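A single protein chain has been removed from this complex, and every other one stays in its place.
== chain A ==
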Amino acid sequence: MIRIQARTEPSSLMKVASPLLAITLTLIFGCILFSAIGKSPTQALHVLLIAPLADSYNIGEMFVKMGPLLLCAVGLSLCYRANMWNIGAEGQLLAGALGGSAVALYFIDSESSFALPMTLLAGIISGMLWAAMPTFLKLKYNSNLILTTIMFNYIALYLLIWAVHGPLRDPEGFGFPESALFSDNTLLPVLFESSRIHLGIVFALISGVIGWFILSKTHLGFQIRVFGADEPAARYAGFSGKKLSWLVMLFAGALAGLAGVSETTGPIGQLVPNVSPGYGYSAIIVAYLGRLHPLGAILAAVFMAVLYMGGDLAQIEMGIPVAVVSMFQGVLLFFLLACDFFINNRLAFTNQATN
């Protein structure tokens, strides 16, 4: 007979195995789904997993998608560690794209070598500002951070749409809701010829390392971990919850803002209404899949980027709606949460006779 038994100690093996198990189950789910709609499951697996990494161009595109996912996920990992339920990476990313683009357009005819740094800084500050508002409302007025950050996502989206229809619209763009193309002076340099891999991806990888360093090697990171694990104990130790909340939120906002401005000054090269295909929301899943660990987030972001690529390819090659990506993301998180049950529990095979 199989019984569920509580473990005396959380299993550290399951903590690592659970994301891998969840990914495997999601792929099995994908095969079943694809066969259900009359597509070959092996072809589906090929398109989702192998084709995105099959040639150097696709690998480059995978990195282009990994950049914003990773930047957002590193910040979110620290937030969730500190029990700050920031769902607002999407809005912070859009705010960064908007603020950065405004500055990039200001420098459109300039040769100044400050143009790119100023543009990136504007993106970072805009993201921080967008994170600061819900943080302030939570700490000062006790409002629910989950809901305010989500509302700020929508507000950022409409603000961006308003801007590309109004003040930031290209006057020579035939009325399309897009900004003018940025000048080369404000574009992130491309690192490898014949790919779109840009400097923003280096920022993302560095952010993962910085996040890891803060969390694992500094007293601040120690405070964040204690705060998340046992809030009363953290307060007893004299750690300031307010200070930590501000720090993790501003850090996350800065990274998400950088992700946004890196998209507009990187692969896109102008401000458009659909800057992000939901990177800020997917980053929540990346953060979880990476076990709220900044280095784990790097691996998880690679997987998520492959999934995004796979979704694009499935649409092109098999005519499957691209929405399948967001469905797989939801399923992945379901499986992850279900597998996490076995961190604290186990199946015990007992002989009925001994009962």
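Rule of thumb we're sticking to: a residue touches a chain if its C-beta (ideal position, glycine included) is under 8 Å from a C-beta of that chain, and two chains touch if they have at least 3 such contacts; residues count from 1.
Keep in mind that, in the parts below, contacts and distances are computed from a predicted model.
Going by its UniProt record, the hidden chain of the complex is named "ABC transporter permease" among "ABC transporter permease", "Multicomponent Na+:H+ antiporter subunit F", "Enoyl-CoA hydratase" or "2-ketoisovalerate ferredoxin oxidoreductase subunit alpha".
Checked against the hidden chain, the listed residues A:Ile108, A:Val272 or A:Leu333 yield one contact partner: A:Leu333.
The chain not shown here is touched by just one of A:Trp162, A:Phe192, A:Phe213 or A:Tyr236, and that residue is A:Trp162. By the touch definition given at the top, chain A reaches the unshown chain through residues 6, 85, 87, 137, 141-144, 146-148, 150-152, 154-155, 158-159, 161-162, 165-166, 281, 284-285, 288, 321, 323-331, 333-334, 337-338, 340-341, 344.
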